[in-house]
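Note that one protein chain is taken out, while the other chains of the complex remain in position.
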Amino acid sequence: MQEGKPLDSRQVNRELLVSILNSPKWFFGAIAVLGFIVLVAMSSAGFMINQGFGVTGLNRPVMWGFFITNFVFWIGISHAGVMLSAILRLSKAEWRRPATRAAEILTVFSLMTAMTMPLIHTGRPWRTVYWIYTLPFVPYDYARGIWPNIRTPLVWDPSAVYTYLTSSILFVLVALIPDFAVLRDRTTGMSHRIYGMLAMGWQGNARQWKLQIIAGVLLSALILPVFVSVHSIVSWDFGMAVSVKSWHSTIFAPYFVVGAVHSGVSAVAFVLIILRYIYGWQNYIRHEHIDALARLLIVVATGWFYFFVMEVVFGFYGREADEIAVRNLQFTISPWNIWMMIFVGMTYFLPVSIWLSKSLRRNLWVMSLACIFVNIGMWLERFLIIVPGLARKQLLTFDWYTYRPSSVEWIIIIGTFALVSMLMLTIARVVPLIPLYDIKEGEILRTEIKIGRVTVPAVFRED
Amino acid sequence: MAATEPKGHGQHADMWVFPDASVMTADMGEKTNAMPRPFTMGLAVAGILFILGIVGFVARAADDGFGEIGPWGYYMAIFSMVFMVTSGAPLAAVAFRFTKSHWRRPLSRVAELFSIVGILNLLMFIPLVFVLPDIANPGEVAEGELAVRRTIWFEGPIGAPHAWDLVGVGFLAITSMAILWISVIPDMAECRFTATGFRRTIYNKLSGGWFGTKRQWNSQKAGLALLGAFYFMTLIFMHFVISSDYAQSLIPGWKDSIFPVIYTITSLQMSLGVILVVMFIMRRWGGYEGYIGKSMFWSASKVLLGITLLWVYHLFAFFITFWYGRLEIEQNIIKYLVTDTYAIIFLLNLIFSFAAPFAVLLWNPVRRSAWGPALAGVLVLFGGLMFNIRIFVGAANAAPGADLYKPIMERVPAPVYPDIFDVFMVIGGLGAAAFIYLLSTRVLPVISLWEVKEGALYQKWGKLIRGEYLILGKPE
Amino acid sequence: MVTTNRIDHKWGMVVDLDRCTGCQACVVACQAENNIPINVKSFYQQRRAYQWIRIERYWEGEFPNVKARFIPILCQHCENAPCEPVCPVFATYHNDEGANVQIYNRCIGTRYCSVNCPYTVRMFNYWEPKWPKSLRNQLNPDVTIRTRGVMEKCSFCVQRLRRGEINVERRGLEPLTGERIPVADRKLNHRQMKEGNYLPACVQSCPTNALQFADQHDETGPVKEHFEEANEQIETRHHGGHVDEDHTRVYRLFEEVGTKPNLIYLKKVDAFPLEKA
Partner (left out) sequence: MAKAPILGLFETADHAADAGDALKAAGVSQADYDFLTDTPYPEGAFGEREEPHRIYIFPFVGALIGLTVGIMLTSMTQLAYPLTQGGKPILSLPPMAVVTYESTMLTAIVFTIIGIIFESRLPAFKQGLYDTRITEGYIGVLVNVDEDQLGSTQALLTQAGAIDVVRNDGGSAA
């Protein structure tokens, strides 16, 4: 269980605040490069909005393409945060300690990034902004008594995603208060004042700590249902579409949720490995944590595979010509069948066979590779659900067509990845990505039990 | 008894430490031998119900024979009920053993003992093999009918689905038995010298030269883990098969990919519920307070709460998709199973599988008690029975005769009410399961001795500065 | 301004495939009537052609003995239109005359309606519409020009409907002859459904009368019996009865999707069917 040597409080402060108190050269270089990519992406999005959607590869049967795929993908990544911090908090898993905050912050940023996708994918974003982002204050055309149509999944979506976003941000902020206090005591001048304000005069007395602990558990329990609902509702964007046979499947909600957890947790593992590498946090993000993540991922991946098989089996079960047409495209027609093979291999068979071996999953290089595979695979999964379904929508074969993304779409997709990495790097300058007090608590609670000759690592449990 | 409920600080006042190993074996041995009055009473009642069930079955067979599946709806329901509970229960032991949760230790054996009822599953399943209609359309392909009805077997390998289903159920029973046996070997070996009579012979036969060498322990643990994973996959697959062959494919045009998942979740929910009920009975009347701590109920009820929420979530995922899609068949299915034909049953199902247990388990004090989780378990079991009646009675009577081979269920049938024989069969099935389980508790120790003793090693009370807390050891 | 006697219109169209020659006159008429941008070659190549009504061509049989089949496909104005409830801004809904209408001002272009349309008859404006200078003056003043990023689709030529209503229901004038209509008849019934009153452009221009347009509530309509037959079929299917496909010509497109279209197709009666090789 608990490897690694005990750490004292000063050392924890010194080593974990390194990302904030030092400012290495590579940081600004990285920010510059990523920022440039983001700028290019933004300008190409502007070009697309200015010119109209003709610049994309979309066409009449395939009206949704890369943007929606990317939207679903980032929503999926965002499911890592709560999945880890909430479930592991509730199950009192010791190894959660270094992982939680990075995961939550990844959640926040991937959600923000995800929500830019449906915005720029609408034909008239200016109207969309007016409609969606002013929703709480000035409903769309409220003067004429027209409010958003709550019958559509496209309204369920923002309601769920913004609920999730708000709760995650608040969750992170509350959990940050004690660490803001640490920063307040370590900094001077302007930043001292800002951190002081954020710490809200935290003293660290018994009452505050008790409520901090309760906050962790209670909020986890409350956010968990939201987290499940978010991706279910995203999946219902497709599940409600009765005309697209391969989408109109009842299993989509849990199928998407498990897939999201799968990609999200692998993303968190990847982020942790990166953090360990660039900030030298070997004492905190230890092999045991990556190992535990990998073992969790084996279960999640297998669950995902079960849902995947169910979805495919019942796709054929119906024996309906229009659905068979879609499956036919997915599984037998090049290049789709090749993509399908790559997707299943990268999402399940390859990484799981890696995770099954202890030595491999403890090898950080192999592990990060596996996590990247999973995410490529999950991106492909969404793509292979969305596009073939539309390309073979119904039996009017005269209208069948395929889809080839344009350079604009590619650039914007790459831009989103750059955006998330940039935001993560920037936030690492502002808040500690590993909760200091959580680590310190772990250090206090860790002990060991002697059984005969062996000493088993153990923990104090409050309840 | 050796169990101590020390006065911890504040919220962990009812924290509980496992009994010391010294007295356990003897105590368990005599408890297994004893025949207390409440036990014999329960056994008698269960036996009477069992006989009633057999009567009902014979009468039904005499009345309708095995030609039509319609009259056997309630029999299917009760079979599925017993199957869900007893096949899901060993999974609880497997799963919590996999997660290395210390609180599971008193629970494992109670769960594993249900695999003995697997024999009942097998027996009850055999008649269903005969009533299940053929895949291929007996009448040649008429207008608007399918040559081969929709099943998960498609064109079907030889003997599908009948032979394969039977093989599957039997296989499942055997696997769970194997898990039980491997898990019980050390205890039998421990009791074989103290036990008397037929138990002594059984223990000697089955404990297979166990002396608890390191090698034996390792192989036993490995065997349990492997069999567990194997059992898990087989079980999920068999849930998929049964729920498809005996429910979904009997309603023409019902294409609902989430239904097997709902079936599995209902099964897990019910099996955890029944385990909690049994634990409560043992704790309250069986004199096992020393072994079964409140912390077990607390943790298990959290899991039950999670499963309950999952259940309603999957149900809604099914409902919203069908409601929104508005295909004719989808509307018919909703009318048939949810809003019109079996509306009352559905309502009961919803209340007892979700609303009531949720309202009970929502409160932490209730979860920490022993009666709360048990109450939730009873509710969940009743809800599950409603679920099975709704689904399987509905499926059996959805498409009589040739309608089964129509592409969709065109009209919404009327509900089918149970006659006296159906009632007999339902209560009889439950009684039979209870009867077999009760008997099994007299043969094997109901508490997994080796696991509880192992658990006692890994936790103790320790002081941190001024407070006293539980110390949990986490091997690897 | 909903007038009382407009309520009980229920527009519908009958497409007689036996008469359709695939001449594309309807397509051109629709193009001209509804200010649809010119479909240049690249639009077809990118599968983004604007065609509120299109003629789909299918080959029957194997070469050499092969027949071309034509089917005009336009918005089916479904009763249970899948495209409607998915619009987040109420840009499309079902009006009280059985027509599925699109409101361009509200549309924000999520394209969900098109995704959810089984007939793929909803057109998205991928580019800002452009016309050569010479064609500026032929644009129909009654029809708005759609900007880029909005959905558009067949509207049953609603502008013509309104004009006809104004002529008949308000002014009570026979539009061509100009004679007064007795008050009892001041309703768009079959007799007034003629040129200049209310016929969709495609129907008006169809040389073989393959397209016929009528008010389903109109007792005197020419295609009344077809609607009745179709409705009977729906009834029988709904009550579990069986419809003999061989002895009826009437069918609706994608009946099984349950959209209940207001368009009816009449099967082709092939005098010389291909011998099944």
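We just call them A, B and C in the order they show up, numbering each chain from 1.
By definition in this document, a residue touches a chain if its C-beta (ideal position, glycine included) is under 8 Å from a C-beta of that chain, and two chains touch if they have at least 3 such contacts.
Please read these numbers as outputs of a predicted model, since none were measured by experiment.
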item	value
Missing chain: touched chains present in the view	A, B, C
Touch criterion as defined above, residue of A:Leu90, A:Met112, A:Ile194 or A:Ala215 at the omitted chain	A:Ala215
Selected from A:Ile37, A:Ala102 or A:Ile177 as touching the chain missing from the view	A:Ile177
Positions on chain A where the hidden chain makes contact	8-10, 13, 139, 144-152, 155-156, 159-160, 163, 166-167, 170, 174, 177-178, 181-182, 185-186, 200-215, 218-219, 222-223, 225-226, 229, 233, 436-437, 440-441, 444-445, 460, 462
Where the unshown chain meets chain C, residue by residue	78-85, 87, 90, 92-94, 260
In chain B, positions touching the absent partner	9-11, 316, 319-320, 323-324, 326, 464-467, 469
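The criterion applied here is as follows: only the chains that are shown with their structure count from here on.
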item	value
Topology of the chain contact graph, where touching chains are joined (line, ring, star, complete, other)	complete
Innermost chain by mean C-alpha position	A
Farthest chain (mean CA position) relative to chain C	B
Distance between the centres, which are taken as Cα means, of chain C and chain B, whole angstrom	57
Sequence positions of chain C contacting 2 or more other chains	85, 257-258
Junction residues of chain A, two or more chains touched	240, 242
Partner chain A, residues of chain C touching it in the complex	46-49, 56-58, 73, 82, 85-90, 106-112, 114-120, 123-128, 147-151, 254, 257-258
Of all residues in chain A, those that touch chain B in their complex	1-2, 90, 94, 225, 228, 232, 236, 239-240, 242, 248-254, 306-307, 310-311, 313-319, 444-445, 447-449, 451, 456-463
Residues of chain B touching chain C in the complex	143-144, 324, 326-328, 331, 410-411
